[in-house]
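Shown here: the complex without one of its protein chains, the others still in place.
What follows is chain A.
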């Protein structure tokens, strides 16, 4: 399998008044045309890892890596202009908070049209047609109506799917999806995963799938990385997630409610300081 992305010893830190916050502390992995899952608790550095690859880290942050290579391009060295041209077209990221990431004063449809036309010289009618097609593909029931709505006029899950449509419309080679389906009902969720899956299988897209839904990750992805306090604590085949060995991963699996199980209160994680070493 050819390698699309190589990450070696990635570090991201934020200088703050109270000292340096080390959000990512030496993350290494490589990605081919496959579905890689990243799980881990809130604040463990999942989004910051994705943002660093995407070139969306906050200005004042420090990023270092021994290697950050996308298809032979050194992402730490490319110019801002080249970065911008790649973003969306070659590497796209579905951001975690759709309501935050969508432009509140532009209709959903226009945002998708603009995302497309930023990368492809298509005419207005053609762009509109493709945007509607994309909305239908992400299972929006009435694309024509939703095309003309503003972000505050759509439901949580519709906003999330609009964001997905916007990121897929230009056909990226690498997609970083940060909690892309957290606001979707389970049937729509599976349909959206089906779309992502086809893009990986048929078009050879590489997919980094960040999620806190362990059941979903283990059923959907090929491999899973488990992060804790800015580091990778475990990596394993997704189908064997339930056999994870790290006590953190095991704890995460154990604290999820299950249909038909009657556990009140739910077990919670007893975090050990040595996990963060």
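As a convention for this text, a residue touches a chain if its C-beta (ideal position, glycine included) is under 8 Å from a C-beta of that chain, and two chains touch if they have at least 3 such contacts; residues count from 1.
Just so we're on the same page, contacts and distances are computed from a predicted model.
K.L.:
If you had to name the missing chain as UniProt does, which of "Branched-chain amino acid transport system permease protein", "Methyl-viologen-reducing hydrogenase, delta subunit", "Cytochrome c2" or "ABC transporter ATP-binding protein" would it be?
P.N.:
"ABC transporter ATP-binding protein"
K.L.:
Out of A:10, A:75, A:112 or A:188, which touches the unshown chain?
P.N.:
A:188
K.L.:
Have a look at A:215, A:240 or A:272 and name the one touching the chain we're not showing.
P.N.:
Selected residue, touching the omitted chain: A:215.
K.L.:
Please identify which residue in A:60, A:77 or A:258 touches the non-displayed chain.
P.N.:
The one listed residue touching the chain not shown is A:258.
K.L.:
Tell me which stretches of chain A touch the chain missing from the display.
P.N.:
On the chain A side, contact with the omitted chain comes from 39-43, 97, 99-100, 140-141, 145, 153-158, 161, 179, 182-190, 193, 197, 212-216, 218-220, 251-253, 255-261, 263-269.
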